[in-house]
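Apart from one protein chain that is not included, each protein chain of the complex appears where it belongs.
Letters A, B and C name the chains as they come in the text, with residue numbers starting at 1 for each one.
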Amino acid sequence: MIARYSRPEMVSVWTAESRFRIWFEIEAHATSALAKLGVVPQSAADALWAWWATNPAIDVAAIDAIEAVTKHDVIAFLTWVAEQVGEEARFMHQGMTSSDVLDTCLSVQLVRASDILLADMDALLAALKTRALQHKFTPTMGRSHGIHAEPVTFGFKLAQAYAEFERCRGRLLAAREEIATCAISGAVGTFANIDPAVEAYVAEKLGLKPETISTQVIPRDRHAMYFATLGVIASSVERLAVEIRHLQRTEVLEAEEYFAPGQKGSSAMPHKRNPVLTENLTGLARLVRSAVTPAMENVALWHERDISHSSVERGIAPDATITLDFALARLTGVVDKLLIYPERMLKNLNRMGGLIHSQGVLLALTQAGVSREDAYAIVQRNAMKVWESDGALQLRDLLGADTDVTNCLSDSELDSLFVLDHHFVRIDAIFDRVFGAAD
Amino acid sequence: MIARYSRPEMVSVWTAESRFRIWFEIEAHATSALAKLGVVPQSAADALWAWWATNPAIDVAAIDAIEAVTKHDVIAFLTWVAEQVGEEARFMHQGMTSSDVLDTCLSVQLVRASDILLADMDALLAALKTRALQHKFTPTMGRSHGIHAEPVTFGFKLAQAYAEFERCRGRLLAAREEIATCAISGAVGTFANIDPAVEAYVAEKLGLKPETISTQVIPRDRHAMYFATLGVIASSVERLAVEIRHLQRTEVLEAEEYFAPGQKGSSAMPHKRNPVLTENLTGLARLVRSAVTPAMENVALWHERDISHSSVERGIAPDATITLDFALARLTGVVDKLLIYPERMLKNLNRMGGLIHSQGVLLALTQAGVSREDAYAIVQRNAMKVWESDGALQLRDLLGADTDVTNCLSDSELDSLFVLDHHFVRIDAIFDRVFGAAD
Amino acid sequence: MIARYSRPEMVSVWTAESRFRIWFEIEAHATSALAKLGVVPQSAADALWAWWATNPAIDVAAIDAIEAVTKHDVIAFLTWVAEQVGEEARFMHQGMTSSDVLDTCLSVQLVRASDILLADMDALLAALKTRALQHKFTPTMGRSHGIHAEPVTFGFKLAQAYAEFERCRGRLLAAREEIATCAISGAVGTFANIDPAVEAYVAEKLGLKPETISTQVIPRDRHAMYFATLGVIASSVERLAVEIRHLQRTEVLEAEEYFAPGQKGSSAMPHKRNPVLTENLTGLARLVRSAVTPAMENVALWHERDISHSSVERGIAPDATITLDFALARLTGVVDKLLIYPERMLKNLNRMGGLIHSQGVLLALTQAGVSREDAYAIVQRNAMKVWESDGALQLRDLLGADTDVTNCLSDSELDSLFVLDHHFVRIDAIFDRVFGAAD
Partner (left out) sequence: MIARYSRPEMVSVWTAESRFRIWFEIEAHATSALAKLGVVPQSAADALWAWWATNPAIDVAAIDAIEAVTKHDVIAFLTWVAEQVGEEARFMHQGMTSSDVLDTCLSVQLVRASDILLADMDALLAALKTRALQHKFTPTMGRSHGIHAEPVTFGFKLAQAYAEFERCRGRLLAAREEIATCAISGAVGTFANIDPAVEAYVAEKLGLKPETISTQVIPRDRHAMYFATLGVIASSVERLAVEIRHLQRTEVLEAEEYFAPGQKGSSAMPHKRNPVLTENLTGLARLVRSAVTPAMENVALWHERDISHSSVERGIAPDATITLDFALARLTGVVDKLLIYPERMLKNLNRMGGLIHSQGVLLALTQAGVSREDAYAIVQRNAMKVWESDGALQLRDLLGADTDVTNCLSDSELDSLFVLDHHFVRIDAIFDRVFGAAD
């Protein structure tokens, strides 16, 4: 976790205290279930919950001190709880193994993290939609290969991002489902010393589903899928960040991150206004993605489990979720406050002497009976002149002076091919697809 | 693609000829749709399909030769088709851009690849189920950390793999859905020069869905998710492969890859029988996983698209699908023919002097009123003696001579804690979860 | 290997025939050494070399057919050679194990690949130096965060790339050294059945060093380091490719990839000239980098070796070297033929109303006694006006009208701060550092 790239709510999911609280709930619910089954006295469960009702502070340092001796975290925790609750606590953890607690706890934490991330994405989607609708018909240059292609609208660009993050939201929901399982199945997953009803009870209390079949642990393909999904979402964050960085380039400057009063862009150059937030997001995306491979390497645990995954998850589980939470929130802020310059967009769009209409001419020529190859050659030879004039020449003019063109297309036909709005006739239909017909 | 790790059906998805055939179908379907809309003459579509009905050979070399001049693959293809079909072909590709063809083609190829992989997984699941049911109650050692833990059955191990691959199958279905989209939306995705009805028509003909909103290309978050999913599946392949490699270790030797007559394990050591297939699968898993990061790096294309993803996909799309197809088939063969040695499993299980029952004793002592800590200490001190005797001492005997134990548990109570079948009482219930109650 | 991204010389390193030729040389040299030691008859070595002197064709298909039965590639090869050479061949491979041959062969191949890559880098360095010297004093905008910063020269940019690739060359030399080792140490590396003198002899003949200590195999940390190095070089390729892509953006257009006559930029838009080569290089860099993680995962082989690394290396060894070779050659071509537009560079440089000189003013004010904070504020407030005017206002003019400035700096002092050449006073010194003082 990098403090400056973290937000409190997500950080709190991963504190030692949160973990111990979840552990307690798992153990106490399990004890309740065991009591119902008659395996342990009801008084044991009652004692645990009675203590819990006092809203006791969790003494993390005390538990850590016990672990320093036992070298086993769950045993340390159980020992500490037993010191607080008294003799009845000895029925806790009956028939369970540490991983029952640890893995179910990780599921709870990842579910909570997912819920925060889902809320983040909702906020991002809302911001994207607002700005997309504002700029639904703001003309801007569409670029492929970094080169002017044909016009789009700025709202269209944002609608693309909206659709992408809506897909990401769906993926995150699926990933949340992947890891929302509970395993209380004992030392090797056979339920040899514990009734599956305990697992079912705890799962239901915690909003999880029982794991179909566990070994000692919940199988790590689930977690691999989870972190892979975060990696994809991070890549989509990077994509929108890179788009904005491009738009803010000095020569383009069609949009700009909000620049706060008092902010300094450079210690040396007082004139600088840099897209530092989206640059930062580009880096954060790399960090989130770096969790993917180790999560996949965690899958092939030896036999019923080895513990090599544990240190990996102590790193990537908080790091990837905290970083992605921060990134999504930062991106939402960027979108919300983005400075958008329609005049500059139009100026850029018009700088290439009408080349953006070249395809329309090509199509009109083929419709008029010219072969595709010839039509391409005719348009290209005129376009290259415009290109090399750096916008000084206009494609419309050159075509109007090219008899291979004027033999096929009248002046008014040619004019009709150089109309900007032609490019936006389907924007309504596309917005309906993206945001639903009601919008 | 590594020839020795490939199978013909999947390879054929990725040949130049397959690609050109799909390109033709996209172009011809689009021409049909354009004819319906009155944009091009019906005769243009008819000419294309009439030629196609002759089942023409695709002259890959001729198309390549044209590309060597145009440096543009789709234009080269269109030129070649026009040479074959004649003048009517000039209406092809009207209002489309190359990526409409390339990206929709990639979708078709990935869908076909997915269908092969799904069939592979069905075969693997069937093999796992068969062997799992055969060995539903074959006792074998459960191991955590590579150390004896408690007994499981060999069928239970395979049921775990079955459940994991069933999850993987579900993920692959979702991944197939991710990439089964069609984009025919023109140079920057605005449908400026083409009616969305063309996209809808082609999509329907090819079994795809129209992409909600494309730029020039289908957004690469879809492909990232696809390859990430293959990476997870590969990791599950690795897990089962590593399990079998462990079981075949000389000291364990509970299972063994089938060893063909005439096979040689080592050029130097005639006695060797090595788990080379599962070792190979371990390596193949690494190869498939190596596609994940580049696929994610492909997401952040510049503006409406750059073409950096293309070379990446020329590599990873065939490589990852061909390798995973081979790996799944190889794994199925390994499972099918796996030599399984129940006697050796039992021998290994019994080698540790009954330590596998230590938890039962611990629980019985706590039930009998001993504190958890004391019970743990009592069992551990006896267990350590057995451990250090390397199986010469029996835990049952030592406990029977420990008055802290005999004060709480009678001889017959102790005996009842050392029964192997106790560990398998839930195997039926677990199999019901995994395979359904009917099995 | 992707055929279109490969060059024949590097491909030939990795053919089956090349491999078998190297195998033969290893075996034959080893037999010579064994003969000298009196372990095998000299006639055995003579027979092998006599056959080799006939320059025999290698019948790859025949060897493959034998492997289909033995399922062991080296045994298949030895069998085939024995069929050709006759009875004397039975002394081949005496005391050796397959990995002695396979691993030493891989070393030879990687050395050859390295030598090709080193030549590629020399060509790239030469191209960079030529263009750097041509444009040593061509002014161009320096940009940080994509935003105008201060002027540099185009030659300075290329000198930076030169220095980076010179570092990469050094790394590649070190990586070549890493994998240039020979192991002929028998089944587990103990030389139990073979004299270390054989290893020393073969190593010397093949231009390798004896591996200090092998197990059955050459340790894979060497190969991990090798592929990691290729990954770093690929990242440097990406950097220069991205630079050129940025320079070719329509709004920037300070440089452009050479555009061949007959080339088509887009099937739909005849006006397009896209930086497709450098975009391609960006993707190829991702592919080369994808070899790094599997190579690292190959290090932790089990005990004296497992064979999981083998399938990985069959993929990444040819793929990464072939792709990087192609990428370096392509990049060299791009640099060689790059269209460079000094006028446009100057135009862009001047478009921001002199903001590029803001730091000089800041420093002059502090030298004149203004506090750093005040100086920054004074310059920034004027710079922001220029910034927002989109180049309509000139910083020099605004400062000349700001009494906080004119109180400290005279008109001529201010003028002296707006001189472009001021930025280039150290270019000579920097070039001396990069290219040596002689240039």
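Heads up, the rule we're going with is that a residue touches a chain if its C-beta (ideal position, glycine included) is under 8 Å from a C-beta of that chain, and two chains touch if they have at least 3 such contacts.
The structure displayed is predicted, hence computed values, not measured ones.
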item	value
Chains still shown that are in contact with the chain withheld from the display	A, B, C
Given A:Val81, A:Ala113 or A:Ala187, the one touching the chain that is not displayed	A:Ala187
Touch criterion as defined above, residue of C:Asp64, C:Glu304, C:Asp336 or C:Asp390 at the omitted chain	C:Glu304
Residue touching the undisplayed chain, where the options are B:Thr31, B:Thr293, B:Ser310 or B:Thr332	B:Thr293
Given B:Arg273, B:Lys337 or B:His422, the one touching the chain that is not displayed	B:Arg273
Contact partner of the left-out chain, one of A:Ala44, A:Val74 or A:Val379	A:Val74
Residues from chain C at the interface with the omitted partner, ascending	78-79, 82, 87, 90-95, 142-146, 149-152, 156, 159-160, 163-164, 167-168, 171, 174, 178, 186-193, 196, 212-213, 215-216, 219, 221-222, 224-225, 228-229, 231-232, 234-236, 238-239, 241-243, 246, 282, 285, 289, 292-293, 296-297, 299-307, 359-360, 363, 366, 371-373, 422-427, 429-430, 433-434
Missing-chain contacts mapped onto chain A	1-2, 4-5, 69-72, 74-75, 78, 93, 95-98, 186-187, 193, 245, 260, 262-269, 274, 276, 279-280, 282-284, 286-287, 289-291, 293-294, 297-298, 302, 306-312, 314-316, 319, 323
Chain B residues touching the omitted chain (full complex)	141, 143-150, 245-246, 248-253, 264-266, 268-276, 279, 293, 297, 344, 348, 351-352, 355-356, 358-359, 362, 376, 379-380, 383-384, 386-387, 390, 395
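As a convention for this text, only the chains that are shown with their structure count from here on.
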item	value
CA centroid of chain A to CA centroid of chain C, Å	33
Approximate Å spacing (C-alpha centroids) for the pair chain A, chain B	24
Contacts with two or more other chains, residues of chain C listed in rising order	245, 264-266, 268-269, 274, 276, 279, 293, 297
